[in-house]
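With one protein chain removed, the remaining protein chains of the complex are shown where they sit.
== chain A ==
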Amino acid sequence: MAPIADSVALKPAPTKRGRGYWGSVLLRLRRDPVAMVALAVILLIVLAAVFAPWIAPADPFKGSMIRRLRPIGTPGYLLGSDELGRDMLSRLLYGGRLSLFLGVMPVILAFGIGSTIGIVAGYLGGWINTVTMRTIDVFFAFPSVLLAIALSGALGAGILNSIVSLTVVFVPQIARVAESVTTQIRTRDYVEAARISGASGFTIVRVHVLGNVLGPIFVYATSLISVSMILASGLSFLGLGVRPPEPEWGLMLNTLRTAIYNQPLVAALPGVMIFLTSISFNLFSDGLRSAMEVRQ
């Protein structure tokens, strides 16, 4: 037979790529009505928070002693006013900024740190894995709410400290998921094939492990956003997170609790927002998971 180089031209022919894994996940996700509605709600809330200064009808900090606790639908106060006479709608719009930030930021940080720990421990295995994972297990001895409160209490109130303590709460959870997925992937034949082709551990993780591991970790992380939001609101409610007069849904829930008998509907509004946002994140995360559960 002719030597290899003669039979085909010596430049790679342009190839049509098949629909990749993420392409097909996206396609399936687009056909999931629940996930799409959840995504739309999330986008709506995010856009409202981002553009709050332009769409808010009033200044969220400007109160009025004579127009306190107006009911929903009062002219000039579409969603009523709070205990200091500030416009609820404006405060809810502005509050979304901090609440979303406190929900998403710890999860992003924990995703980075936890995945790194879990993937390294899972890929290396052996005693490194044992030591790392048993250390991680110590964190599971504390309920996450308690851990978040204890850390925030020790660090002191403030947005930055809330983010730090929530990150610490989520790192072990994400690391554990990352470790278990990586341990599964590590023994696959294609990883062994990569090893016998002489690739270094770093290259194997980069090319063969990450692509198969980050998806499941990402899905798990999105399901933590709602938990993070609720915990952050809880911290603010307890006075350990955001401080007044900053608008934040958890804090608003706290300051309005005294008005629960006078204006129950107005007092419940921040809770409604927390509920709506976290359930949307959860439903979207569920949809993403089932869209990714294909083949294999």
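Structure notes:
Rule of thumb we're sticking to: contacts are C-beta pairs under 8 Å (C-beta built on N, C-alpha and C of every residue); 3 or more make two chains touch, one makes a residue touch a chain; residues count from 1.
The rule is simple: contacts and distances are computed from a predicted model.
As stated in its UniProt record, the chain not included in the shown complex is "Glutathione import ATP-binding protein GsiA", which appears among "Sodium:proton antiporter", "Activator of 2-hydroxyglutaryl-CoA dehydratase", "NADH-quinone oxidoreductase subunit N" or "Glutathione import ATP-binding protein GsiA". Checked against the hidden chain, the listed residues A:G211, A:G239 or A:P264 yield one contact partner: A:G211.
Touching residues on chain A toward the chain that is not drawn are 1, 3-5, 7-8, 10-13, 15-21, 188-190, 192-200, 203, 207-208, 211-212, 295-296.
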